[in-house]
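In what follows, a structure is listed as structure tokens, so that the remarks can point back to it.
A single protein chain has been omitted from the complex, and every remaining protein chain is retained in its original position.
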Amino acid sequence: MVAAAEAALSNPGFLRYTWVIALLPLVSATLILFFGKRTPGKGPIYGILALAAGFVMSVAVLWHFVTGGAPYSSSVTWFEVGTFRLELGQYVDGLTAVMVTMVTAISLCIHVYSIGYMQGDKRYTWFFVVLSLFTGAMLNVVVTDNLFQLLVGWEIMGICSYLLIGHWWEEHANSSAAIKAFITTKTGDIPFLFGIFTLVFATGFATTNIQQIGEMASRGEVSTVLLTAGALLLFGGSIGKSAQFPLHVWLPDAMAGPTPVSAQIHAATMVAAGVYLVARTFSVFVHANPIALHVVAAIGGVTLVIAALLALVQDDIKKVLAYSTISQLAYMMAALGLGEAGYAAGMFHLFTHAFFKALLFLAAGSVIHAVHSNNMSEMGGLRKPMPRTFWTYLIGSLALAGVPPLSGFFSKDELIHAAYKAHDYPIMITLLAGAVITAFYTTRMVMLTFFGDYRGHGHPHESPAVMTGPLAALAGATVVVGFLGFAPTKAPFLDWVFFEHPEAAEVSVLVVGLSILVAGTGILVAYALYRRYRERDPLTALGPVYSLLEHKYYLDDIYWKGIVLPIRDKASAFANWTSQVILDGVVNGAARVARALSGLVNGFDRNVLDGAVNGVAQTAGFTGGLLRYIQSGNVQRYAAFLFTGVVILAIVFTRF
Amino acid sequence: MSGWDKSAISIATFLPLVGAFVIAFMPRDRERLIRGLGILFTGAALAVAIAIAIGFDYGGSGLQFEVSARWIDVIGARYHVGVDGISLPLYLLTFVLSFLCAIYTWRFVPNPGRTKAFLALQLLLETGMAGTFIAFDLVLFFIFWELVLVPMYFLIGIWGSANREYAAIKFFLYTLFGSVFMLLGFLGMYFRSNIGGAHTFDVIQLQQFAASGGFTQGFQVVVFAAIFLGFAIKVPMWPFHTWLPDAHTEAPTVGSVLLAGVLLKMGTYGFVRIALPMLPYAAQKYAPWIGLLAAIAIVYAALACLAQKDLKRLIAFSSVGHMGFVMLAIATLTPIGIDAAIFGMVAHGIITGMLFFCVGSIYDRYHTRQIVDLGGGLMQKLPYLGGVFAFVAIASLGLPGLAGFWGEVMALLSAFSPASSLNTGLFRGYMVAGGVGTILTAGYFLWMLQRVNMGTLPDKWREAALPDVLAVEWVSWVPLLVATVALGVFPRFLFGVTNEAVTALMHLFGG
Amino acid sequence: MSAQEYAFAVLALVGSVSAIRMVTAKNVVHAALYLVVTLAMVGGVYLVLAAEFVAWVQILIYVGAIVILFLFGLMLTKAPIGREALDNQQRGFALLVSLAVLAGLVFLIQDAFAWSDPKIEPVHGTTAALGESLFRQYVLPFEAVSFLLLAALIGAVVLSRKDDRP
Amino acid sequence: MIRLPLALFFSAVLFSSGVYGVLARRNAVMVLMSIELMLNAVNVNLIAFSQRLHDVTGQVFALFVIAVAAAEVGIGLAIVILIYRNRETINVDEVNLLKW
Partner (left out) sequence: MTIDYHAILPELILSGTLLLVLIADAFIRPRRKWLAMPLSFIGVLAALIAALTLIGSDRTTFSGMYRVDNFALLFKVFFLSVALVVLLISLRYFREGRWYQGEYYYLLLTSFLGAVMMPSSRDLLMLFISLELVSAPGFLIVAFRKSDPRSNEAGIKFFLIGVLSTAVMLYGMSLIYGLTGTTNLSSIGQVLASTLPAGRQTLADAAILFIVAGFAFKVSAVPFQFWAPDTYEGAPVPVAAFLATASKAAGFAGLLQLMFVAFPSQWEFWTPVFAALSIATMTIGNLVALQQRQVVRLLAYSSIAQAGYMLLPFALVSADPVVNKEAFSAATTYILIYAVMTLGAFAVVVALSRESEGLLISDFRGLMRRAPVLAVGMVTFMVSLAGIPPTGGFWAKFLVFKAGIDRGGIGVALAVVMLLNSVASLYYYLLIPREMVFAEPEIERPFRSPVLVTGVAMLATLAILAIGVYPELFYHFPPLSTLVGR
């Protein structure tokens, strides 16, 4: 029986159906859209069932690799343009398996959680439609084997984020945040699109298949220039989606959406996609000119620090988490920037981070649910009224801070170790610095939220089981998944997810020591500063630096005042003006000329055409003009013209 | 060939004309009867058209349902009609849109009523539009081409809004101005053509003649300029677009739908069918400039949209941008480009037509199109209408999985690697402009949605009893909505049809 | 220069002068008389050119009939006297144009026909041939003209007759 | 034995003085007279040529011209009188109700 099941699972043929995992949420989305309102519980059930099924399947898929199965890929023709063929396909390897498992699991939790959180929302059903669609799009990105299909899922995620962030669109701020998110990511998508073109072009329109492109790249059949260009352009997409500097500005605003959405965006979908894209197309980066990876690393390093710093000064609990996400993603980017060395570590961090960040967001959501405010200045001392939330939150925070033996610790440790192993000390130092700051703001957040006295209004109380349940599940996961990368357990994760060839897990005492040290320092310093709550945040002591951080380095202002407004108001006005006045002026000018001529000939304007063609101006100036003189009604004058005509014609045409 | 094959397209094309006459002789006061007849005839025509689409051999690249009868011997013009993969989608689109418009008219007849004339002109228009896509004789093509002018002139002039007469006459004069030069170009080709010692207006023969290098380069350059003017104004390409916003803004809903949905396509279709294959050399010489104008159009239109205060005018400008993508694709002179162009045309026809429907209905409820006056909160007041509107707007900004996407992406892709004879770098520049355009497009559509759909409802509308989407509207919209998704998910529906024909055409083009 | 030519020259001269006087005379009746002289001179010219029939027709119809018509017209309409009353404002322009016409014609003519040759040798007795061709070859236009004259007659009557109703 | 140009010049003079009269004279009847001058000029040409060419056609033509001229005069005077009856004037330059 069990054997049979095992046989069924270990049979690679099972992978043939991986795509179903990606399809299920799309189906459920459609079902909710059309039948949601008519089903008891108003619809989420479809999404939950779909994801549950998906989760089971993905575990099965993962099992295949746990048992050391080989990757599998298949595709069918989608359509042909000219001789250029586009395909629908799937590529399933360890990475895919891990991702689908992670996504389905977390998304499932979020769905369940949302039932409670969104209870009574006026667009309850619609919310789940988009949520399912969102998940489906992400899974599509994960499962696909070619760039165009990936692009489709990629952009659908974009619109879903738009819809979810703007879910409460009655508030102008929310809809603005939604637009900001979409436009900013879209700005990244355009380079991404061109990157796809470049790669497709590089293969001579032979294929859009990522693996094939990778192989061609590794076989050196593609010009390095094109590869480099392609890689960088693709990375542009990641920058947008994974909210890396300088396109990170949308993510904090995205907090405008309901909290589950934030969790979805930050853990399961959206931002993960950016990192995943780089990982998926890693061979392109690797075989391109090193500059490509350097750029990735550099962007990662920069973002890592600046985002972490911003997290320091936030009062909005979700904003803290948002910036922490940006900086954690930057960790992964930096790692990937290290090349093969950082690949596995980066993915591992992506994996673990998803769990504890989802956990943190949902927990934060539960807090917000209780106190009806995002601001930590209106929280405090919540550990008593809402213990479950507190403990889960604490686990998540410690993981984020990188405290052993929680997942965050292992993944971060591996990152640093990777940098160390690659002798890329600048990156290593950046990572360590980031770790300090991370530990610091995490602690600050926890202290402000759960310790001290309650500063808010009303009496906060624990959230319902439907919300805390998922918290518990995620907390458990957060504790467990770390060991997948734990060297003593031979880090199975590294056997599932690797680039080209798996690498053995090593432990460097130095690195472990360092990471524990930095985490510890951060925590202790923060604890010292925030043990007692102060009205004025201690960090304000930083002075100008503090205000710089408060203003987010003025980046938003620069973008808004320097790009958006000039285009939205000035350039557009100019375009409209030229169209109305210049171009249309020429057209009407022609009419005006004709009219003027006829006015000249006719001698005066009878207003016959008034208003019919606005360009036709009143040509009163010609009163008493030609026609008046010629068509004077005096027949002898006619005769005179007649003879003059003859004479002139005679002279002109007989003499010349 | 069976009688059906001989007669099918003629029946489909002229059935509306018959309808127009029938309706013209109906008593003025029998409103319902007249509207019913309108639906009946457009429906019948659509049925025939669908039958044609079913009978169509999608494998073949040549002309099908071809008829070539003697018409005007004196000038060697023949009644030569037929459909191939390129014209079939547009041909079908014409009938679908006309039918849906007729249905829409069942409930919505714009002021000042006069249903009879309204439908009669609509049907007349339909024949003109349909004919343009099946004509394979330059003279015949020109006749159909011009046939749409008069009905559209009256549609705008009678049932338009405030400034209608100006818009109508402007539309008429401007497009006529272009087309007369086009006519000169046709005549020029006629006299330079030499098929066994005889001149010809026949499109196929001319294409072959041109492919065999019949037209000298200098001649091509001159004639292309003349023809370009005719088509470019119709498309309309920047900077010839100024008639469009006026015409659209003033025209009644149905007029706008047909104008955006089909009329504009006549211009781009003309490029694909006539300008390129008949004047290949000139096409290559002009392509960079066409591309440039297209690129400008994309960015420029998007910017202009940001400045619009009138919802309908905004959408009008947006179609300038979308046609810019189509023209860019055509300018690349590649099979992918042409495929993309046709896809873009159809997608734009469906989506923008739908957008105009929405705006029409919004106007019907609120009696204003000023974004400021609407003041947001549409989703609160009329969730379904708002939802449809949002959906279509998002489709229009090129979301993958919806029709708008493929035309755009493939256009950009073709611009990435244009025909070998063209300057790649230049076209990549255009591509980048196009990319920027897509961002701006997303920008203005989302901004529009924010200002119209989202936010809270102004008090002035709070009390007003406004009906949400009506049955008639659902009936006339659902097909378009379905098509939007279907084409987005299965682009093969369209690429599969055009591909063969386009490949053949481009092979003949040789570019 | 032959006698005929002398005669012709004299006639032409007188004719021309009186023609000019006619278009410049201050008195309508004088003008009419000058017209008579001119027409008569023209008739004389015809005689010199030995086109007797035409000459007599000229005298009969023009001098006999048409001038009388004119005089009737003048009297019926009580034509006023005096330059201002008779000439309009564009006199100068008229002079210009007519001189231009004259100059042009003279130039063209002398350019086409050298002064010395060709010469006209009038042949007498063409009348028979004239009548012959008139009623054979040219019978159709002849009939047409008769219709024309009839129409003119009828029309003139209709127009100039006083109506009972306004 | 007459030089052709002499005749032609004569006709030219008649013609152009006719032109002058037509343009300069206000009185409709005078205008008609001037036109007669022009027609006579034509006749002089015709006769001269016919004798120069020894071809009778010219004279026939001249006869027709005379006949037509007579008809024209009849018509003209009729209209003039009609106008006079309605307007109490036959000054051509005052007859300008219809213009532009």
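For reference, chains read A, B, C and D in written order, and residue numbers begin at 1 within each chain.
Heads up, the rule we're going with is that a residue touches a chain if its C-beta (ideal position, glycine included) is under 8 Å from a C-beta of that chain, and two chains touch if they have at least 3 such contacts.
Everything numeric in this text was worked out from a predicted model, so none of it was measured.
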Worksheet, complete the sentence: Considering the complete assembly, the absent chain touches shown chains A, B, C, D
Practice prompt. Tell me where the left-out chain touches chain B, residue by residue.
Written response: 71-75, 112, 117, 139, 142-143, 146-147, 149-150, 153-154, 157-158, 164-165, 169, 172-173, 176-177, 180-181, 183-184, 187-188, 190-191
Worksheet item: If the missing chain were put back, which residues of chain C would it touch?
Response: 104, 108-109, 111-113, 136-141, 143-145, 147-148, 151-152, 154-156, 158-159, 163, 165-166
Fill in: Contacts of chain D with the absent chain, listed as residue ranges
15, 18, 22, 28, 31, 35, 38-39, 41-42, 45-46, 48-49, 52-53, 55, 57-58, 60-61, 64-65, 68, 71-72, 75-76, 78-80, 82-83, 86-87, 92, 95-100
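The criterion applied here is as follows: only the chains that are shown with their structure count from here on.
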Practice prompt. Decide which interface, A-B or A-D, involves more C-beta pairs in contact, and give its chain pair.
Written response: A-B
Fill in: Gap in Å, rounded to a whole number, between the CA centres of chain D and chain A
96
Discussion item. Two-or-more-chain contact residues of chain A, please, as numbers and ranges.
Written reply: 636, 640, 643
Worksheet item: In chain C, what residues contact two or more other chains?
Response: 88, 90, 93-94, 97, 101
Item to complete: Flag every residue of chain C that touches chain D in the complex, lowest number first.
Response: 2, 4-5, 8-9, 12, 15-16, 19-20, 22-23, 28, 31-32, 35, 38-39, 42, 45-46, 48-51, 53-54, 57-58, 61-62, 65-66, 69-70, 72-74, 76-77, 79, 85-91, 93-95, 97-99, 101-102, 105-106, 109-110, 113-116, 118-123, 126, 129-130, 133-134, 138, 141, 145, 148-149, 151-153, 155-157, 159-160, 162
Worksheet item: What residues of chain A sit close enough to touch chain B in their complex?
Response: 78-84, 151-152, 155-156, 159, 162, 166, 169-170, 172, 175-176, 178-179, 182-183, 186-187, 190, 193-194, 197-198, 200-201, 205, 567-568, 571-576, 579, 583-584, 587, 591, 611-614
Worksheet item: So in the complex, which bits of chain D are touching chain C?
Response: 1-10, 12-30, 32-34, 36-37, 40, 43-44, 47-48, 50-52, 54, 56-57, 59-60, 62-64, 66-75, 77-82, 84-85, 90-93
